[in-house]
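Omission of a single protein chain aside, the complex is shown with its protein chains in their original locations.
Order as written gives the chain letters A and B; numbering starts at 1 within each chain.
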Amino acid sequence: MTPAPERVRRGWVRPLRRLAVGVLAGLAAAAIWELYTLLGPDAGGHLFGASLLPRAEARSMPHVWDVVARMLAPESSATGAPSVAVAMLQACWFTLRVALAGWLAGVVAGFGLAIGMQRFRLAESAVFPWVVLSQTVPLIALAPLVVGWGGKIQVGDLVWERWMSVALIASYLAFFPVAVGALRGLQSPEQAHVELFRAQAASPWRTFRSLRLPASVPYVIPALRLAAATAVVGAIVAEVSTGTKGGIGRLIIAYAQAASGDPAKPWAAIVGAALLGLVAAGLVSLLSLGLGRYRHSEVS
Amino acid sequence: MRAVTVALRQWAPPLVLGLAFLLAWQALVVGAEIKPYLLPSPTAIGTQLALVAPLVWTSALATGANVLVGIVLGTAVAIVAAVAAARSGVVDELMSPTAAAVSVMPIVALAPVLNTMFGTTSTTPRRLIVAIVVFAPVFVTTLRGLRQVQPVHRDLMRAYAASPRQLSRLVTIPGALPYLFTGLRIASSTAVISAVVAEYFGGLQNGLGSRITSAAANSAYARAWAFVLGAIALGLVFYLATLALERAAARRTGG
């Protein structure tokens, strides 16, 4: 039942092992995939009118090696067209920057709101229910509407561009985990510690800097990672609903439309999207590496 | 009397804030003559909602069914996987990183390829997406629950020479239940969001997501907002239902 007690391993062995296991899991998934294309019904399986099994023929489920080969081949027949993999990576880079902008805006707003709620009880009691409520409802459904703002708003010299709509939606999704996580973290110091600071007549700023902020780290880091993942989802969905060119969301749709003649192509875009999520979360993990001593127990 | 005061103190500030927000919104739209494609006024949205209410209802049922089936499927797989991972170190080493990776990946991106795999007239792709999205948090919390057996309970069951089966039935599984429901509550909102958003990627046109996009494409912005309200209500229903389950489970264990 219980896992064997962890042995002391050198620092680099663990990540290496995890990577190996990840590759293994990927290989296992690929093997299951190939097995199904071999044995599964070509027309898919139906029960009570609902299709329950995917179609195993090559147009629906291309072979893994076909996908790899397709990624290395040129994107289109036009001369000088980049390979699918390069086009995919370029699109990922575009979306990553937009998602990052959204993430930053969401983090700043979320943290700011959390500080406000922590400082002022009334603000907390008035705002917090709405924060929780909005986190639980699919406000991302607004994406097609917000996206319509592109090119239609102008404040001074600043023209509202489409990518800003995308970043806005990404920031909206990133905002909530950060606001909730940061508030929980800022409120996490024990009463005894707060009273210790009060007994020493520490200023609110001092209490914030030396007590609440360090105490919030274990709560904030998982929130930041979650925010990175949701910012990526937000950016992709927003790109899809606008048709913003250049990003991975657009690529997913464009390649999907080519699926009937080029079944391996859409998978290249999926690989890109998955990669994007991992990279975004990985960047946040890198960011938190230096905060080791504040991270005794992370709370997700 | 006292209860009334407490309830008032708890609910008055958010209600006042919400009302003020709506009033400011209305005043802004009317006063600054903001075009409906930017932001329709609350009253315009309300009027539209009354007009299309039956359609909102049927669309919400269609999307809600996808969410429900997806949650049940994803939870079932997550429980089986968590039990397997709690028993076997190999399974754990394979599953835990996979779940962590899945939780940061944009799963809705799978919608187009799932549509080709199952056919564009099928609801299965959306249900699968919901199931995958639900899987990760439920797996992680359930596994944590299965692992958190208190040392004193473990000692006790050993002292009473309990069999592994008795340990699972009497201690491990009841102890893990609240964790399972917490995972379900966390998953509920992302499940609804994914089900709505998956419809943006094409396929069947019977759910809230498709109605929102088609209304927006026809420049019927207030109508699109009315469907957004439907999506909000759907999200709330699933959140409150899973929250009630979580509370009930926590109360049973005195948590």
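The criterion applied here is as follows: a contact is a pair of C-beta atoms (placed from the backbone, for glycine too) under 8 Å apart; a residue touches a chain by one contact, two chains touch by 3 or more.
Please note the rule applied: contacts and distances are computed from a predicted model.
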item: Hidden subunit of the complex - UniProt protein name among "2-oxoglutarate oxidoreductase subunit KorA", "YeeE/YedE family protein", "cytochrome-c oxidase" or "ABC transporter ATP-binding protein"; value: "ABC transporter ATP-binding protein"
item: Which displayed chains the unshown chain touches; value: B
item: Residue of B:Leu17, B:Ala84 or B:Val171 in touch with the missing chain, whole complex considered; value: B:Val171
item: Residue in contact with the excluded chain [from B:Val72, B:Ala100, B:Ala162 or B:Leu204]; value: B:Ala162
item: Sites on chain B contacted by the missing partner chain, in the whole complex; value: 150, 152-153, 155-162, 166, 170-171, 174-175, 252-255
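We take it that only the chains that are shown with their structure count from here on.
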item: Parts of chain A lying in touch with chain B, wherever the complex brings them together; value: 1, 3-4, 18, 21-22, 24-25, 28, 44, 50-52, 54-55, 59-61, 122, 125-130, 133, 135-145, 148-149, 152-153, 225, 228-229, 232-233, 236-237, 240-241, 248-249, 252-253, 255-256, 259, 263, 266-267, 269-270, 273-274, 276-278, 280-281, 300
item: Contact set on chain B toward chain A in their complex; value: 9-10, 13-14, 16-18, 35, 37-38, 86-87, 89, 92-94, 97-98, 101, 103-106, 108-110, 112-119, 122-124, 140, 164, 167, 172, 188-189, 192-193, 196-197, 200-202, 208-209, 212-213, 216-217, 221, 224-225, 227-228, 231-232, 234-236, 239
